[in-house]
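A protein chain is absent from this complex, but the other protein chains hold their places.
As written, the chain order gives the labels A, B and C, with residue 1 at the start of each chain.
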């Protein structure tokens, strides 16, 4: 077997060298991310249920969670949710196998509840948020089981496409890390920060503007002064974080839409704008690499919630990202690398129709110098395609 | 003011003396009773919310909770719910008052969650049961507030009818107490008994047949033998209870539909048949006195969930029962007493169009002997009509 | 085979002779009746689907339709529905039989749509009303088919009770006919009358008060004067109808809650109060005989939507009414007759545990004179118990 791996020059400048760059990351508490996160949690839980009960992953797809926003009345010191957020888990799942009924609805609901408790802890389950479920049986054709023998590589059942990039540009790194650090390290010390943190980065030449929209939690703030301190604290944290990652000029703005005189600030009861008017759904936010990067080709495919055993779009989006990161980590002299995997119906998924690697090398590096190393790594990663499935099921890979 | 209280002879035998008597009580875990119970909890919670926030009870009605059954796979030692029960809280409520938004949806959901936790503790909220809510705003005409001044007696806004009886016949007492004792005293020692206990009593002459359908909880029973012991234990408990209350012949059957050879027994995961195919809704089960008594006139009006300040049907059903009990407790020589209250639109509710008391006296007692006492008690109870409202809001009165 | 038919004297006066009588009928456009009507239409449609596809009626129960009221802005000349009415069809049905999938959801929805088009024609499907469906699979035990051979009488699977009465009192007849005639003959000439007509009758001695609440349809009325004419026209029609049926004093009131000065009248867009705040559900309105009669024993059992092949409560409620009517039509000298049928688990349903016929005879008529005739008719009706099932499926019997 030889895989069709092609390496060529990217016919554009490295994104790092382009004049204008735009990057965005929706934090885990953003309504679209909540939908992605629930869809993916439900997917993991169903995979585990099937493995546990019947030894293999059966057909399912849960990539359509819909979040309908609630209504809230935030207030310094502690307000309240008025009308709950409504979340509808949508998808297909195998509910019966060899005569046994499988608790897919209950499993999906438990996964969503647990995910929400971890991710949006201020949201009280059952009163601030209602989670409902509509999982159909799927079409007859697709109900055949798969993944029976984990060692066997599945066949592609669709023409699909995945794309990955590495390394991150400075702006991408700052945007990504800002959200991640705010929602972990920073939050640990600052419970007033809600998980609905949206970070936009815009670089023009050597100036990077970072705009953060951060939902604040009312019960941890006793008034406008405390709120203002909280905003300023986020600004300083992100500024420091950014300066650690670039020598370019950095300007950070937080909650720019606030209007103190009108008492109009980004205050919430639960830490997410889903409580007040912002709906969300799967596949509308971050791509599989955690970012929205209009400067780079992106797949429209929703990655979260898809079946990780046989959904070729999900696997190739995640795998192409892993390949790009692996190559740039292990091969020097690459300024920008893009991997595209295109499936071929009826062929094992470790043998894509084409694995197209395009790159921009550093000054003085020639593609010919590194081509063999690149091909070897891509080949190795493709050979381990089922490893992606395992890591997804274990929750070791983020899909948004 | 003089109240139109009429006392006359019941033109039938006391129910105790009739040849055939049928009585039923659906236990608190029965799907219809769960609906009643949630509707009434939500009602109490809204009354308290309004009192707390605006000092008076605003317009609402929550008497339409619909329960859609789930699917479960019970198993000795512990089975599982496959598809959750779905409960839809339906009704009308005032959501805004003088510019302030009132959290009626969240309050309703919290009340339902708490009620379920107390009443059907094996039911895991959010996975075994989904609770959703649709509370509309109600019609403009009715949104005028009421109850502003608790001392003022409200006007009847409808022609409505309430009926109450006392004392309970032996069969009624046995049926009522059997369910109540099973779900409290007995359950405290026997966690295998679920709250979905349905008790039917049939008396023909001097023989009373008590039929109990009792949902058993699978995780507390390790097999058919344990199940059989549990059934027998219920039978003995109810038999003893019945014999304490009557000298008539008593026969008790428990879970008569069981077929051990077919492994078909009344086993559940959660203790309620709502987990597997039995839907429920408000006003379909027990009347306001806790019983279904085809031998006696009954009101069709659903009592649970109605607004206790101005819903005349609810108030008169509860009040007529209280009056009947009060009169028979305080006046000797009454074998059967029936109170009917009929409202008159536009008159204060303590002045019914007619308060019609009919009774069967004991041998040797003449109506003339006791008429004045009866009228005095009825008058006193009617004067305290707003006390019913208070007791309902406090949860001191059961509505089903 | 001998049926246990008992004939005895009713130990009370005929209802016609009692001092106070209360009767109510909710018209077909009342929210509770809409729920009943949809539940029963769905039931008939499923029975026919099963007969058509598999030659016998399979297990189902659709007696839990829940109606959630909408919001409307009626206006003389034609207003509009603002928020649609939401109707949820709830129940259990067999969805698969010998490998074939049966379109129970689509069939239920089609039945509901057709029923609404006939009954509440002003209601525009899909915008004024949303109909949703949740039909589960039911419990395993009950999924066994039945009715396989129509000649075979099914066994009672529950202890249940049905009660019927005849003849109607004058008040009952007036209340019943008023609603029926208003919604047919009268409506044909008066499109401004909506189907939500509620009729209450109260008789005290020889005075009958009839109170009609009639929803008027806005687009057929150009102003308050036209409305007032419409109300007056209903009043005259009902007055004439009542006087044809009694020599007692009759007073008719229509839409008594109207307040012309406040422009508060019973005007609707669609002809039903479900458009504005009045929720509805099955089994909360008229009993199987079309009336609510607190002066008579009533069954709590919801008749509409139940499976007519094996639901003993439904069958016995309808059959006892048919028996009562048949006996009083064919035997002279009966002033009031009450039939109670009590099932016995495990016995064919044409052999009730007891068929208890109680009656009040006319002056000069002795029970002994007519007992044999009565028993013969009851016996004949019981023998034809499966005829009830057929008539229900054909829609020849009304259940509410």
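A few points about this structure:
The rule is short, and it goes like this: a residue touches a chain if its C-beta (ideal position, glycine included) is under 8 Å from a C-beta of that chain, and two chains touch if they have at least 3 such contacts.
Please read these numbers as outputs of a predicted model, since none were measured by experiment.
One chain is not depicted; across the entire complex it touches A, C.
From the options C:80, C:158 or C:371, the residue with contact to the chain not on display is C:80.
Residue-wise, the contact with the chain that is not shown comes from A:295, picked out of A:169, A:295, A:328 or A:398.
Screening A:46, A:69, A:254 or A:393 for touch with the missing chain picks out A:69. Of the candidate positions A:50, A:76 or A:161, contact with the unshown chain belongs to A:161. Contact with the omitted chain, checked across A:54, A:200 or A:226, is made by A:200. Against the chain not shown here, subunit A presents residues 8, 11-13, 18-20, 22, 61, 63-64, 66, 68-71, 83, 86, 88, 90-92, 134, 136-139, 141-142, 157, 159, 161, 163, 200, 202, 211, 256-257, 264, 273, 276-285, 287, 292, 294-300, 302, 340, 342, 345, 354, 356. Mapped onto subunit C, the interface with the missing chain covers residues 71, 73, 80-84, 86, 95, 101-106, 109-110, 113, 125-128, 130-133.
Basically, only the chains that are shown with their structure count from here on.
Taken as a contact graph, the chains are arranged in an open line, each linked only to its neighbours along the path.
Our note on geometry: subunit B versus subunit C, Cα centroid distance of 25 Å, whole angstroms. Averaged Cα coordinates give subunit A a centre that lies 56 Å from the centre of subunit C.
Each chain gets one centre point, the mean of its Cα atoms, and the points for subunit A and subunit B are 51 Å apart.
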